[in-house]
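A single protein chain has been omitted from the complex, and every remaining protein chain is retained in its original position.
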Amino acid sequence: MLERIQRLGAFGLSFCERLGVSAVLLARVIVRRPRFVKALPLLVEQLYMVGVLSLVIIVISGLFIGMVLALQGYNILDKFGATVQLGQLVALSVVRELGPVITALLFAGRAGSALTAELGLMQATEQISSMEMMAVDPLWRIVSPRFWAGLISMPLLTVIFMITAVYGGYLVGVGWLGLDPGQFWANMQSSVDLHKDIMNGVIKSGVFGFVVTWISVYQGYYAVPTSAGIARATTKTVVYSSLAILGLDFILTSFMLGGW
Amino acid sequence: MNDDIIKINGLKFFRADKVIFDGVDLNIKRGKITAIMGPSGSGKTTLLKLIGAQLYPEQGGVLFNGINIHKLSRKELYKTRRSMGLMFQSGALFTNLSVFENVAFPLREHTELPEDMIRDLVLMQLEAVGLRGARDLMPSELSGGMARRVALARTLIKDPKLMMYDEPFTGQDPITMGVLMRLIKNANDVLKLTSIIVSHDVAETASIADYIYIIANGKIVGHGEPDAVMQDNSPWVDQFVHGLPDGAMPFHYPAKNYYEDLLNA
Partner (left out) sequence: MQNKRIVEIMVGFFILVAIVAMFLLAFKVSGFTDFSANHTIKISAEFDNIGDLRVRAPVKVAGVRIGEVSDIVLDRNSYRALVTMLISGDDKIPTDSSASILSESLLGSNYIAIMPGFDTTFMRNGDKLGETNSAIILENLIGQAIFKPKDEKGEKSNV
């Protein structure tokens, strides 16, 4: 019994330690003198790696999720004779919940795991170590641009996801199921609020982007530099990010519905 | 100026519960090539990382030009590191940059030189290691020996005062080994560097080193000029330089009695 309590304590301590280490890493990445002239090309490169390369998967998933949502929603709304509300249903579910959450989950799987694997491999092949010996701070040169790129890309990707999903819903609702396009848009417009719905969705995605890149960067930077260690770190990135996204989504939603 | 660029005294370092260094004292003479040799796992690479302050010792200190490198602030440390170069065993080239960009990297990070000047300097360095024609290759397209030569060029371009080589000869064919030996020797003499070579290739290292330290079990077990070390007949040194399978360094990993172990199965 005592042994189990001890194990719990040891787990708690190591958890706190890891949290502390990651917070220090984060602070060291964020709090530094900006060197825009040299940092900008690095940031652009990472925006490409993190943002542009995730674009295809985001657009395709957005399109299909919007389409399937319209199809399912139509069948349910049809029972109440309220199919004119389809636009509202699709837009609200995408803008408030599905947009930020699914984009973040895809982002964790596509960009987060790549980030972790890349940093872990750099650690394993002593690239980070050799950079330190060249008197170049790897946090500045390697970690920081990746972190900011993730933070910037997430809301952009989310916005793109949202609009593709809405048009996916439009495609099915109007093009296939034969709803009136005017009603589709008008009902959507009368119920979706720019600040309450869209902005909150974008804020959520910003928070998710922050957490996912933080986890990926931490897991990669402190990965055990062996192939098994990197594999484990990549898995952890995806698992922890997904859990964090879903948990945070609940907390943020309850705050937002509670009107802050 | 002191004659010793590096002074290490009473260095103790543990990893987990294992003792890596248990009171190491050694001095590196300015302008000479000093070799640090020892069996695998004796912590030679760790020693280089301690000198570069990537690791911090439990006890004792490393004085670089009379300054304790482990007491420096982060900023001062980075400044001091600019006068040090460390060539890693694998070369540790940046895999996402071409050979040219790898060599140009320290210049781009530390200086504001115009592009054509960077180009000239990089090409000069690549010419010195004989790889000017390979400038557009990616690190994955290089052989191990070429990667080390590029790494050498990259380390030398920022004009260090102290060069450290981590296992530069390991796993290389005789030709590449000869090339690397010549390059290291030339770099030291022409550029007036101080070099530290960590290695366990006895013959090659001894032929270019001015002074040799032999480490085993976390201690210095022998040191001297190459000829003296080769003649040394203290058990550790004798076993190491002549490659005897059993001796002061036991063939068996510590274990309990063989028969007892078998019978207890």
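Every chain is named by a letter (A and B) in the order it is written, and numbering of its residues begins at 1.
Note that in this section a residue touches a chain if its C-beta (ideal position, glycine included) is under 8 Å from a C-beta of that chain, and two chains touch if they have at least 3 such contacts.
Predicted model, so just to flag it, every value in this text is computed and none were measured.
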Full-assembly contacts of the left-out chain, visible side only, are chains A
Residue, one of A:E45, A:E97, A:D137 or A:D249, that touches the chain absent here: A:E45
I'm checking contacts with the chain that's been left out. Which of A:A91, A:M133, A:V172 or A:I230 qualifies? A:A91
Residue touching the undisplayed chain, where the options are A:L26, A:A39 or A:L55: A:L55
Since one chain isn't shown, list which residues of chain A touch it in the complete complex. 41, 44-45, 47-48, 51-52, 55, 82, 91, 95, 155-157, 159-160, 162-163, 166, 185-186, 188-194, 197-198
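In this section, only the chains that are shown with their structure count from here on.
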Report, in whole Å, the distance between the mean C-alpha point of chain A and the mean C-alpha point of chain B. 43
In the complex, go through chain A and note every residue touching chain B. 38, 121, 125-127, 129-137, 141
Show me the residue ranges of chain B that touch chain A in the complex, using the header's touch definition. 49, 52, 54, 78-79, 81-82, 84-86, 88-90, 92-95, 105-106, 109-110, 151, 154-155, 158
